[in-house]
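Shown here is a partial selection of chains from the complex, left in place.
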Amino acid sequence: MSLHLVFSSTGLSACTRRRQRNDKLVLLGNGVYAHQQALDAGVEPADLYLLAADAQARGVSQAAAALAHIDYPTLVELTQQCSPIVSWND
Amino acid sequence: MKRFLFIVSRSPYGSSHALEQMEAAMVAAAFDAKVAVLFRDEGVWNVQQGQAGAAIGQKTISNVLTALPAYEIEEVYVCADSLSGRDVQTEPSLSVKPIHLSDQQALISACDVVITAQP
Amino acid sequence: MNYALAVHGAPYASEAAEHALSFAEAVLASGQSIERVFFFHDGVYQGLAAQVPPQDKFNTNTLKRWQDLAGRGVELGICIASGIKRGIVDESEQARYELEHPTLAQGFELVGLGQLIAAINSADRYVEFPA
């Protein structure tokens, strides 16, 4: 199972078209703005994570409250569970 | 005195470019220039409510924007077209005006200088 | 006409230098003048001293082209706020912040954002070369 690190909204489009079903996906940086776009593209809520600090800085924590907001230790755990780890930042 | 337009097309925090650009806008206004600011595309996220830059050790850009009127920068626009399709909740302490594409055409043409910061 | 130019892109990350230099050279060749070139955002890296141009058949030495422009009287102003946080410092900033060495290339100077606005106000045209 791959882990996709998504850093932007255009990166998300590039990613969702190339990910396997059930690959996990973390939104970081400007990627956190694209939480609804990720759901619309068919990513299962259970496979979708936001970096909590980045969502908080940008004021999108509340709008994305239904999703899993993670810290760095949890991100490290995800990278242990998955391979390869692919970054998307078009 | 020239009329300046600063176009911000990038969201905040991902880079410091929007912040640096607002510093330039304030300096232009301090030089008595007539200054307008337009947020478009991903740049509209700069006016989002509830930002907390401290979470990642950065200045909160919406707080910086509240200082614009003190610099007599009163024309602060947000592209209406860019707002639609993004779930932006405008920070209530900012007085920003949605502006349609046709009015943006007129705005750009009416300015002497357009300063951007991209990509 | 008199031009104010702005460079927002770093070397190798953008074509800002190639575009701005070729444009500036054409401005001067046409007998017109340049009030100032202002380096802003990542454009400040254009003024980093120790750049070693790739040793290929093109021998493109962008830093030297900037310095030639300075030699023809064009002022190359690096935004001091953008510059020092990124690590572009002249001798005076090096001393102020007790850094080991200056990093600003010859021909460039650190100036405030006011010098961007002043240049634009003095010029007939403002042309910006993005990142």
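Note that the chains take the letters A, B and C in the order they are written out, and that residue 1 is the start of every chain.
We take it that a residue touches a chain if its C-beta (ideal position, glycine included) is under 8 Å from a C-beta of that chain, and two chains touch if they have at least 3 such contacts.
Note that the coordinates shown come from a computational prediction; the quantities given were computed from them, not determined experimentally.
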Whole-file subunit formula (labels as shown): A x2, B x2, C x2
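The rule we apply is simple: only the chains that are shown with their structure count from here on.
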Cα-centroid distance, chain A relative to chain B, in whole angstrom: 27
Inter-chain centre distance, chain B versus chain C - centres from mean C-alpha coordinates, in Å: 26
Shared-contact residues (touching 2 or more other chains) in chain C: none
In chain A, residues with contacts to at least two other chains: none
Parts of chain B lying in touch with chain A, wherever the complex brings them together: 11-14, 42, 45, 48-56, 58, 60, 62, 86-87, 89
Chain B to chain C touching residues, read off their complex: 1-2, 4, 16-17, 20, 23-24, 27-28, 30-31, 33, 112-119
Parts of chain C lying in touch with chain B, wherever the complex brings them together: 6, 8, 40-41, 79, 81-82, 112-114, 116-118, 120-121, 126, 128, 130-131
